[in-house]
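Okay, so here's the structure we're looking at.
Only a part of the assembly is drawn; its chains keep their places, and the rest are absent.
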Amino acid sequence: MKRIGILTSGGDAPGMNAAVRAVTKTAIHHGLGVVGIRYGYAGLVAGDFVTLTAENVDHMINMGGTFLYSARYPEFAQKEVQEKGVEQLKKHDIDTVIVIGGDGSYHGALALTRLGINSIGLPGTIDNDIPYTEYTIGLDTACNTAMQAIDRIRDTASSHHRVFVVNVMGRNCGDIAMRVGLASGADAIVVPERSYDIKAIAERLKRGFKDGKDNGIIILAEGVMDAADFRTELLKYGEFDCRANVIGHMQRGGAPTVTDRINATKMGNYAVKLLLDGKGGLAVGMENGQLETHDILDLFDEKHASEESLIDINEEMTK
Amino acid sequence: MKRIGILTSGGDAPGMNAAVRAVTKTAIHHGLGVVGIRYGYAGLVAGDFVTLTAENVDHMINMGGTFLYSARYPEFAQKEVQEKGVEQLKKHDIDTVIVIGGDGSYHGALALTRLGINSIGLPGTIDNDIPYTEYTIGLDTACNTAMQAIDRIRDTASSHHRVFVVNVMGRNCGDIAMRVGLASGADAIVVPERSYDIKAIAERLKRGFKDGKDNGIIILAEGVMDAADFRTELLKYGEFDCRANVIGHMQRGGAPTVTDRINATKMGNYAVKLLLDGKGGLAVGMENGQLETHDILDLFDEKHASEESLIDINEEMTK
Amino acid sequence: MKRIGILTSGGDAPGMNAAVRAVTKTAIHHGLGVVGIRYGYAGLVAGDFVTLTAENVDHMINMGGTFLYSARYPEFAQKEVQEKGVEQLKKHDIDTVIVIGGDGSYHGALALTRLGINSIGLPGTIDNDIPYTEYTIGLDTACNTAMQAIDRIRDTASSHHRVFVVNVMGRNCGDIAMRVGLASGADAIVVPERSYDIKAIAERLKRGFKDGKDNGIIILAEGVMDAADFRTELLKYGEFDCRANVIGHMQRGGAPTVTDRINATKMGNYAVKLLLDGKGGLAVGMENGQLETHDILDLFDEKHASEESLIDINEEMTK
């Protein structure tokens, strides 16, 4: 084993740079070279490579985004494109690859492994929608960013006895909404995993105001509905001063939290060791707080298991 | 002079509580009583009063929102309603009033003064749209909140070589957009005060990417257009990976900045002194960094003067 | 079971208020009353009680500190003082108690249980120094606060090619230092759990500067040594521009993070259910990400197990 190639793929997530730093530093510690592959699989095929040194990742631990850039590249599903990528890697003495991204990007890692380039996938997405892991790099930062925005919104809600319907990120996975909702003391959390009763939500809000609450907050995963549409629905069941807000892309950026930096560092460090052990085709995940691996192939049949009990607990926080 | 009534009116703004605290503490220092009037002019007429002590404003300096609450109450434009309010004040030994809010709420302060209750208006709104003042309480916090959100958005923009069109608050006044735009290094700032050339903006973005920039940011005052519509327009002049974001109500809340706390404190302190001097019907403002007053009546004929030179400077930051 | 008494004891920690809120809301959900006991065990004996309603804990989820206040009260080790406390509880129809604090404060919970008042201990301290739990309420916020301070310090360190020795909290437990150190990309992490070689640290710093690093950061648990003394020692082994900083009490305060709010809420919710099940004399902890309980008595023979592997990983981040 000579050199590790590393790329980021899919949407950026805070902590991706910390993971790249950890891979680079660990590899150097073990006498290996590291090559940054820019623009994900597109750059792999184009040979857009940059040698990484300890010094040029030194200031990366607290940077949001991905300094290696990311890009869509559906062409990598084709075998001949994959082979072009392998050629590029071989030409540059790269014999192993680490991919940081969503589970969509793991397909490429599996393909590379099958073509003789041992590759490891690290879960890098704020959405926490990857099977066999309770945590993805960026989740904690995104949740804190959204929660801090909602803390601000609650100030305004309280000043005017107002209800806010707030979209947080999460297409098919309600993990951000569940975490942010419980942490924000939301009156209701609406996610794709659970059905909801908008009339019951309206009743609860009315009861709250009657009992002396001065605000109402509904956290709504964007995959369920637009906040504006939910607001329209809600107003059918009560007369509220009600506004819709979309937290939006700011959830993707920013300096990572302690948890995201630590986990990104642990995972980057672990991925190098897996490669040193001759492993490939594996996805790294966290289960019960511990790092684990699964065959990438196994992930494709599986769905991410959300911590839905957070919703049950939130329900107990209401009368 | 016995007791000062204080109310907040219009949209809440960070620093309103700091101003209420300053009024309360200054009044007590000078041997006067202070009464909080809840829910703005509605509470004034309803007699929703609460005595304020040094102790119950002690923890208010860093709280967002307004703990006195705010409410719409167009009825206060009617003379007989105003007189009802004056009755309530007299019944509770309140002979002066301080109103914190937008210039719309100054009408009430003027009416009260004409009815024998000396009243002073303090500029409390994030929008900075009040005549004869370069600053309104809450402006600085709102700008910092928006700018920090855009710093996060830029991480994502850079990771994907993407353009973001971002709505910040400001209906008829582009001050937030100008300040946030210059502070964010925006490629373009679009405000109600100035015409804009969307084709030129598109050309500038293209030139930027060609020259090696990895992101594009357009700051758009919400009064001009929705970010989503601007995006649609922009895409007619170029092929960008482009997203629209609305920062939204989070701009209104949160712990105030140093500047907002200091200015709110100065203004609250100053308002009490004006009342002690027997003044009424005045609006407090800041000009060239100094506190000044104008007759409230004069404000209604005047328009707020924005610091449009910020846009000119921003233009010089581009090629 | 009628009413739950709740108190906070020992040093305050972010999330204590979120836990009090969760206990209150869960109890009300299950038809129970909740009484806040102010000033810890001192208030218990003095009968300084306040009825808690859903409404008065509504705004508490994001407040730092403890609104129930905390106080030292070593007298509660005496049996006759404990009995006075039990009398007060009985007089006020309080038949169960939840204590949030460090393991020192669990002694009181055990004593109350033995006197017939079922009591549960929740781990509330930033220090993470309690046996049988990998997490204490406040840890995550404290770590993020310290890390953000160090991000700022690194800006200055880099600008001047300077070394900073930074004290973070942690008397006998290095968990804050380990987490903050790894998350900050520290050149060295010095904790009570491990011996250290100051000469080797100096050599590493020299090597770093020679290789192009522009700063050096040493994270030092305050229980090991004062930063100023460590600096003096370090300068014996090299000529650095070196400064000492103590992050200090700011680590204790502030709005809690998502993790601290969620875990505080889970733990508060869980404690009520334990009491409903007739349990007492138990300490709630988190092991492998799951809530567990242990007899309080068992904790006194045990030491907290730190995640020392974080130090090993950090070592691999250096050459």
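When the chains are written out, they are named A, B and C in that same order, and each has its own residue count from 1.
Criterion: a residue touches a chain if its C-beta (ideal position, glycine included) is under 8 Å from a C-beta of that chain, and two chains touch if they have at least 3 such contacts.
Remember, it's a predicted structure, so these values are computed and weren't measured experimentally.
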With 3 chains placed, the number the full structure-file assembly comprises: 4
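Here, only the chains that are shown with their structure count from here on.
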Chain contact graph, described as a line, ring, star, complete graph or other shape: line
Cα superposition angle of chain A on its copy chain C, in degrees to the nearest 5: 180
Farthest chain relative to chain A (centres taken as mean CA coordinates): B
Chain centre separation (chain A, chain C; CA means) in Å: 28
Between chain C and chain B, distance of the C-alpha-averaged centres to the nearest whole Å: 39
Per-residue overlap in chain A, given as positions that touch at least 2 other chains: 151, 154, 158, 214
Touching residues on chain A, where the partner in the complex is chain C: 21-22, 25-26, 28-30, 54-55, 58-59, 61-62, 134, 140, 143-144, 147-148, 151, 154, 158, 179-180, 182-185, 211-214, 255, 257-259, 261-262, 265-266, 269, 288-290, 310, 313, 316-319
Chain A to chain B touching residues, read off their complex: 8, 11-12, 14, 63-66, 69-71, 145, 149-156, 158-161, 164, 214, 243, 245-254
